[in-house]
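A protein chain is absent from this complex, but the other protein chains hold their places.
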Amino acid sequence: MSELNIRERQAGDVTILDLEGKITIGEGSVGLRNAIRRLMQEGKKKILLNLSGVGYVDSSGIGELVSSYTTIGREGGQLKLLNLTQKIRDLLTITKLLTVFDTYDDEADALNSFN
Amino acid sequence: MSELNIRERQAGDVTILDLEGKITIGEGSVGLRNAIRRLMQEGKKKILLNLSGVGYVDSSGIGELVSSYTTIGREGGQLKLLNLTQKIRDLLTITKLLTVFDTYDDEADALNSFN
Amino acid sequence: MTEETVELKLPSRIESINEAAQATADAARRLGFSEDALFGIELAVREAVTNAVVHGNRSDESKPVEIGLAGTDASLAVTVRDQGEGFDPGHVADPTAEENILKASGRGILFMRTFMDEVSWERPAEGGTLVRMTKRK
Partner (left out) sequence: MTEETVELKLPSRIESINEAAQATADAARRLGFSEDALFGIELAVREAVTNAVVHGNRSDESKPVEIGLAGTDASLAVTVRDQGEGFDPGHVADPTAEENILKASGRGILFMRTFMDEVSWERPAEGGTLVRMTKRK
């Protein structure tokens, strides 16, 4: 059982990653980084992270979300967040990142927001 | 939530107590003792203890089973045990009590054994 | 190098037995003991703490029971200390003897010895009883 399980779905040109587990230092953060890197290589630049199944995030995990966001932006893509748990929302608020990310509670709304 | 929940059922002249929880020193052991005492007062002397829901027993709990057995026997009644978990069976084996008690894995068999 | 110690200082009352049992189960689980071994370790600690509360400190809540857990990758060592008058473990009745089999008590030490690899009792200079138990993986 790995710390972070990642399932990939495609909705038009948007790639949805359903994350389940922990985004913490080590396996969890590295798993997310590798997944994003792979999508970049495949030219998939519109990415929606579904965080509903993420029970735990530490500062390394928050850092990984930020890195993903800046990496994708640099390549002309977009990263958005879906279904923040209350805990993740709290951590993004504390770090003043909540307004940096585009966040959604509804998948259809999130998908429509990509251009 | 109490440590030991006891539900009472009647099958002919046999009273079945479905036990759920722990029979350990304090609440659990005392709960069993009180239930048996009450049945004695009501003249219910054929008692089947269903232990399938008992997750934990300590030496006080084993002692309480023995006390129940001897008290009921002294009053001319019978106490039998139904659905021992593996752990309880182990503890009765270690204490050489397994052959003292009449034990059953089938409720109908157990009920038929009362005379 | 992984080492873990847990020390509890609890009042001599029945609830403390559950607290000690929970801390023990948590520690044994973290150390990677099987669920089967866990059951036995927890039971041995329950019995030792029960004896410390009931026989050692005679349920005098002002007297503490001190529990120590020391875990390594290979074993868990448990100590339970009370402030009672002590006893001679060599002269405890055998609960499996014919004449004792229907007694309501006297099976705690049997369980401690059954489920742990080593069990011993000391009478430390400062008084009371100190039980030491070890379970190897």
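Every chain is named by a letter (A, B and C) in the order it is written, and numbering of its residues begins at 1.
The definition used in the following text is that a contact is a pair of C-beta atoms (placed from the backbone, for glycine too) under 8 Å apart; a residue touches a chain by one contact, two chains touch by 3 or more.
Fair warning: this is a prediction, and the values are worked out from it, not measured in the lab.
Although it is not drawn, the missing chain touches A, C when the whole complex is taken into account.
Touching the missing chain, out of C:L8, C:A52, C:L76 or C:V131, is residue C:L8. Within the complete assembly, residues 24-26, 58-60, 62-64, 66-67, 69-70, 87, 91, 94-97, 100 of chain A touch the chain that is not shown. Although one chain is not displayed, chain C still touches it through residues 1-11, 16, 19, 22-23, 26-27, 30, 61-62, 64.
Here is the rule we use: only the chains that are shown with their structure count from here on.
Distance between chain centres (mean CA atoms), chain A to chain B: 55 Å.
Centre-to-centre separation of chain B and chain C, using mean CA positions: 26 Å.
Chain A has no residue in contact with two or more other chains.
For chain C, residues touching at least two other chains: there are none.
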